[in-house]
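Could you have a look at this structure, given as C-alpha cells, before my questions?
Yeah, one chain of the complex is gone here, protein chain that is, but the others are all in their spots.
Every chain is named by a letter (A, B and C) in the order it is written, and numbering of its residues begins at 1.
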Amino acid sequence: MHTLQDPEFGNKMVTLMAALVLVLQIAMVAQRWIVTNIRLFAAQSFLLAAIANTIAYYNHAPHIYVAAVLTLLAKGILVPIVLERLVARIEIRQEIEPIVNIPLSIVISGGLTLVGYVLAEPFYRPEEAPGAATLGHNALAVAISLFLIGFFMMINRRKALTQVLALLCLENGLFLAAISLTYGMPLIVELGVLFDVLVAVMVLGILVYRIRETFESMDVSRMRRLRG
Amino acid sequence: MGSPDPFLAAALASFLAGAVSGLATGFGAGLGTWKQRPAAARIVAFAFAVLGSLLLFVASCRALAHPSSATWSLPLVTLFPCTVRLDPLSAWFTLTLALLALAVSIYSFGYLRPMERTRNLGALGFFYNSLLLGLALVFTAANAFFFLSAWEVMAVSAFCLVVFEHEKAETRDAALVYIVMSHAGTVMLLAAFLLLAAFVGGTDFASFHLLASNLPPAELGAVFLLFFAGFGVKAGIVPLHVWLPDAHPVAPSNVSALMSGIVIKCGIYGMARVFFDFYGPTPLWTGTVVLAVGVVTALVGVLYALQEHDLKRLLAYHSIENIGIIVMGFGAALMFRTLGHLNLAAIAIVGALYHTLNHAIFKGLLFLAAGSVVQSVRTRNMEEMGGLIRRMPGTAFFFLIGAIAISGLPPLNGFVSEWLTYQALLAGFGTTQSLTRLMFPIAGALLALTAALAAACFVKAFGIPFLALPRSEAAANAQEAAPAMQYAMALLATVCVVLGLGATWILPVFDQITQHTVGVAISPSLVAHGIALQAGTAQSGTVSPAGIALVFLALTGTVAFLVRRRLRHARVATGPAWDCGLPGLTSDNEYTATAFSKPLRLIFSAFYRPNREIRPEYDVSPYYPSAIRFESGIEPTFEKHFYGPLRTWIFARARKMRAIQAGSIHAYLAYIFVTLILLLLFGVRQ
Amino acid sequence: MIPVFLTAVVQLLLLLTVAPLVGGLIKTLKARMQVRRGPGILQPYRDLHKLFRKGMVLPETASWIFSATPYVVFSATAIAGLMIPMISAKAPLGLFGGVLAVVYLLGLGRFFLALAGLDTGSSFGGLGSSREMTIAALAEPAMMLAVFTVAIGANSTSLSEIARVATSTTWHFLAPAQMLAFAALFIVLIAETGRIPVDNPATHLELTMIHEAMILEYSGPYLGLIEWGASIKQLLLMTLLINAFLPFGLRAAWSLGGLLVSLSYLLLKLLVLAVTIVLVETANAKMRFFRVPDLLAMAFTLAALGLVSTFLF
Partner (left out) sequence: MILALLLAVPLSACAACAVSAVSAVSRRRSVLEAVNVTAFAITFLLALAVASQVLRSGAISLWNGFLYADALSALVILLNAAVALVCSVYAVGYLREDQRLGALDGEVGSHGAEAKLRMYYSLTPLLVFSMLLVTLANNLGVMWAAIELTTLASVFLVTFYGKVTSLEAAWKYAMIGGVGLSMALFGTLLTYYAGHKFPGSEGVAGLNWSILVGQAAQLDKPSMRMAFILVLLGYGTKAGLAPMHTWKPDAYSEAPVPSAAILSVAVLNCAIYGLVRFYVLTSRCLGAQYPGSLLLLLGLFSMGIAVPFVLVQRNFRRMLAYSTIDQAGMMVTALGIGGKLAAFALMLHMTFHTVAKSLLFLSAGNIYQCFKTDLFLKLKGGVLKVLPITGAAFCLGTMAIVGLPPFSLFQSEFLMIRAAFGTAHFLVGALFILFGLGVFTGVTLHVSGMLLGTSEEPRAAWHPWRDTPIAILAVILIVIGFWLPADLLELIRRAAEVVSP
C-alpha cells in the first residue's frame, strides 16, 4: 500500500502516462480514418484526466480533481460525441489525405518532440526541490510537443473537421502543461478556458456544417477565393 | 517670447478667414444652395486673399526695416509649440510671397469670372487661401514640428489646387506624381530634422543655429544631403524635377503662377535656412555638390524649355532653370564660407536671394500673361497662336517685359541678380589654389550659356505666339484679358522695372540676413557712387542699371527725334512684306516654334535623343501617298531611364509579393508555425 | 582732366564716325585681295547717307516691335560702345557697366533684332532669328570664358581696370593664357560680327544668310540705323579685343594731347586686325551652318585651356 504513497511512484506514473499521451498524438498523425481519430482524441483526453487525478492525489491539490472531472466530461465524452454526430450527419466516408504524406509527417512529429525537449530544458533545475519542477520538466516537454504536433496537424489536414480535431489536441497539450506545471490554473480560469473550448467546438462545428453545405466538401484547401 | 507682430497676425487671420469663407461658400455650392449667386465665392475669398497679402507686405517691410528675431507662439496645437518668427530671412521670403500673392489674387478676380458658373469656386478659394496661409507659415515657422506641418499644409493645398480640374486624366496623373514626390521630400525633411534634433536636443530653429556643423561627419553629411534632397524636390532641382513641368501647367493659371513663383521657393527658403542658419562652415564637398547640381539644373531646365511648345510647360521648365541659378549661388556661398571668404559668400547669398525675388516676380508675370493667352485662345500649344500682339496688346507688352527680365537683359531685374552671381563666381577663382577653383569660371561660362539659351527660348516664346500672323481661328479672334488681370500684370511689370533700376537702394536690406548667416554686412561695399552696383571692391567691376536706362532713354530719344525729323519729308508706306519677292504671305509661311528650335535640337541631339517618324499612308497605289504623318519629339531622359524603371520594378515586386496572401489557410498557419518555432528556439535559449 | 560727359560725347562721335570706316576698310581690302577694285573705303558712309534720305516701307504684318527694334539695337550697341576703353584706359561709362554689361547690352540688341525677324511673318526672318540666336547662344560661353581669363588676370570685370592692368604690365599678352584667350575671343568676334566662315555679310542667298535674313524687311532710315549699329558692334568688339590684349598707346586718362596719339595707335591696331580678318575671310569658305558649333566649341576649349594654363605658368 505504501508504494502508492511514494511520490516517486506517482512521478513514474505521470511520466508514463504523459509518454502514452504523446504516443497517442503521433498515432493520430498517422491515422487515416476520421472516426478513429476522434476516438484516439477521446482516449487522449481520458489519459489527461488520469494524469490530473494522479497529480491531485500525490500533491493533495483537491481543486485539480474538479478540473480533471470537467476535462473528462467535456473533452473525453461530450466533444467526441458531438464530433461523431457531426461526422455521421455530414456523412464523410473517404479517408484523410494529409498534405505531407504520412511517413514524413511522423518523422516531422518526432522532430517536433525533440524541439519540445529542447525548449523545456531550461526549466529543468534539479537543484530546486524535487516535485513540481522535475515533474514539470518532463511533462512540460511532452506538453510542448503535443502543442507543436497539434499545430502541425492543423497545417497538415485538408478537411475542416480534422483541423478542428487538431486544434483540440493542441488544447490538450495546454491542459497537460497546466496541470503538470502549476497543478492547474486557478479554478475560475480553468472554467473559463473549458467554457471557451466548448463554445469554440460548437462554433466550429456549425461552421464545418455550413462549409459542408456550401462547398459540397469540407476540403478547406479549396477555399481560396480571397487573395491579395 | 516676443509680442506678436500685429500685421503678420492680421495677415494670417485674413488668409484663414478667406479659407473659411471659401469653405462655407464651397459647401453651400456643394449642397446646392448659393448656386444663384456664384460671384460671392469668388469675390469674398479673394478679397480676403488680397487683404492678407497687403498686410503681409506691410509686416515683412516692417520686419526688414526693424529686424528682430523675437518668436511668439500661436495657441494652435495642444501638444506642440507653434512658434513663429519673422527674422530678416523669413521676412525676405514673406515679402516675395506678399508681392506675388497680391498680384495673383487681383488677377484671379478677372480670371475666374468665366468659370464661376461651371465650377465650385468656393473650394478653389478655400485651397487658395490655405495655400497662402501654409506658405506664410512655412516662411515664418520657428520650430521643426510647426515647419513640417505648415510645409504639408502648403503641399497638400497645392495638390488640391493642381488637381482642381480633375476631370482630365492628365491633370490627375500630374497631380499624383507631384504629391507622391513632394511627400517623399517631406519625409526626408522629417528624418533630417529629427536626426538633427536627436543630436542638438531641441526642435526650435533658434537652438539649431550654427550647431549642425558640430555633428559627427557621417551624420553631418547624411543630414545635409537629406535636407538638400528634401528641399530639392520642392524646388525642382535635377534630377528631382520631373513632377514640376507636369504639375505646374495643368493647374489653373493663377495657381500656376503661385506654384512657379513662390511654392518652389519654399525649397529655396529651406536651403537658405539650413545651409546658412543651421550649418556653420561645412566640408568643401557640400558646396561643390550644391554648385554642380545647380549648374546641371540650370542647363537641363533651359534645354528642355527650348524644345517645349506648350507655353505653360515652357515656363515651368524655365522655373527649373532659374532654381538652378539660385542654387549655384548657394553652392558658391557654401564654398566661400568654408574657404573663409565671407564677403564673397555674402555676395553670392545676396545674388541668390535677390534672384529668388526677381524670379518670383517675372515668372509670376509670365504665367499670368500666359494664363490670359491660354484663356482666350483655349490652347497651350504655341503653334496654334500667333499675331496676338494685335488682339491683346496689353498682355503682349507685359509678357515682353517678363521675357526681357527672365533673359537677364539689362536694365531689368533679372540682369542684376545674374550679374551678382557672375561676380561671385568670377572672384571665386582667387579663393583657393586647388583645382576646385576651376569650377567657378566654368560654372560662370555655363551660366552664360544658360542665359543665352534662355534668351533664345524667349525670342521663341514671345515671337511665336504674339508676333506675325495668327496661326489658328481662335488666335485670330482672341480677346484681350479682363481689366483686373491687366492691373495685376501691370503691377508685376512695374515691380520688375523697380527691382532692376532701384537695385542699389534695395540691397541694404540684405545686411541683416548676411549678418545673421555669414556674419558680415556687405551692402556698403556693393554700392558705388549711389547709383552703381559694385562687386565688393571699387576695382572689381561696377554696373548701373539705372544709369544704363537713363543713357538708353536719352540716346533713343535723340535718335528717334532725328529720324522722325527726316521721315517728315520722306514717304512711309505700309505694304505686304517683301519676303524675297514671294507674293501672298500666309501664316503657313511663318517659322514655327519647332522650326525655330530645330538647330539647337540637332546641335544638342546627344542630350535630347530626338526621335522622328515619317509614316506615309497610301490608299490606292503604293507610289502616291494620300497623307504623310510626321512625328518628332525628344526623349524624356529622366522619366525613361530612371523613374519609369523604378516604378515598374517596385510594382512588379509588389505583385510578386501578393503570392504571400494566396488564400491557402494552410500556408497562413505554416507562417505562424515557422515563426513560432524560430522565435522559441532563438528567443528562449540565450 | 575732362568731365565724363565730354569724354562720352567724344567717344560716341568716334564710334559713329570710325565704325563705317572699318567696315569699308575691310570690304575694300577684301576686294583688293580678290583682285577686284571694290567699292572704296567711304562706301558705307554713302550707303548710310542714302538710306537716311530715303522713305521706307513697313510690312503690314509687322507690329510696333518691328519699328522699335532699330532704335533699341542702335542705342544698346552705342551704350556698349561707351563702356569700352577706346583711346583712353578710362571708359566714359565705365561706372555704368563693365564687360558683362557690354555682353548683355549686345544681347539686348540681338534679342530685339530676332523678334523683329519673327515679327514680319516671313519665313526668312524666322530662319534668320533662329540661326542668330543659336550661334549667339553657342558663342556666349566661349566669350565669357575668354573674358573671364582676362578679367581674372585683372581681378575685375571693369574694362577700364582690365585695360589699366594690361597697360601697367608690359608684354603680359605673351602669357599663354592671354594668347589662348585672344584666339578664342577672335573666333567669337568672327561669329558675333557675322563674318565668313560663320556668316557672309555680302550674300542674300537664303540658305546661307543669317544676319541679313533678319533685317530683310527693313528699308530706309531703319535699315540705316541697324546697319550702323551693326558696324558699331563690329568696331567695339574689335576695339575690345585689341585694347584688352594689346593695349599699346592706351592713355591712362583723358587728355587733349594724348588723344590724337592714342587715336592713331587705335586706328593702326584696327588696321592690323582688319587685315587679319580679311585674310581669314579670303582664306576660308563659308561653313555649313551645322559646322559652326565645332568652331565655337574650339573657341570654348581654347578659353578653357587658357584658364587651366594659369596653373602651369
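Here is the rule we go by: contacts are C-beta pairs under 8 Å (C-beta built on N, C-alpha and C of every residue); 3 or more make two chains touch, one makes a residue touch a chain.
These figures come from a predicted structure and were not determined experimentally.
Just so you know, the chain we are not showing touches A, B across the whole complex. Residue-wise, the contact with the chain that is not shown comes from B:A197, picked out of B:L16, B:M115 or B:A197. Only one of the listed residues, B:V156, B:L438 or B:L602, touches the absent chain: B:V156. Touching residues on chain B toward the chain that is not drawn are 30-31, 76-80, 145, 148-149, 152-153, 156, 163, 166-167, 169, 172, 175-176, 179-180, 183-184, 187, 190-191, 194-195, 197-198, 203, 650-651, 653-655, 657-658, 660-661, 663, 665, 668-669, 671-672, 675-676, 679-680, 683-684, 686. Taking the complete complex into account, residues 119, 122-123, 136, 147, 151, 154, 160, 163, 167, 170-171, 174, 177-178, 181-182, 185-189, 192-193, 195-196, 199-200, 203-204, 207, 210-211, 213-215, 220, 223-226, 228 of chain A touch the chain not shown.
FYI, only the chains that are shown with their structure count from here on.
Shared contact partners of chain B and chain C, listed by label: none present. Using the average of C-alpha coordinates as each chain's centre, C ends up farthest from chain A. One inter-chain figure worth recording: chain B and chain C are separated by 36 Å, centre to centre, where each centre is the mean of the chain's CA atoms. Centre-to-centre separation of chain A and chain C, using mean CA positions: 101 Å.
With centres set at the average Cα position, the gap from chain A to chain B is 70 Å. For chain A, residues touching at least two other chains: there are none.
The residues of chain C never reach two or more other chains; the list is empty.
Looking at the complex, you find that chain B touches chain C at residues 389-390, 400, 404, 407-410, 415, 419, 422-423, 426-427, 429-430, 435, 438, 441-442, 444-449, 451-453, 455-456, 458-459, 462-464, 467-469, 528-529, 532, 535, 539-544, 547-548, 551-552, 555-556, 559-560, 563, 566-567, 570-580, 582, 585, 587, 589-591, 595-600, 602-603. Residues 52-65, 71-72, 74-76, 78-79, 82, 93-101, 103-105, 107-108, 110-111, 114-115, 118-127, 129-131, 133-134, 136-145, 148-149, 151-152, 155-158, 161, 204, 206, 216-217, 220-222, 225, 289-290, 293, 300, 303-304, 307-308, 311 of chain C touch chain B in their complex.
Within the complex formed with chain B, the residues of chain A that make contact are 99, 115, 118-119, 121-122, 148, 151-152, 154-156, 158, 220-221, 223-228.
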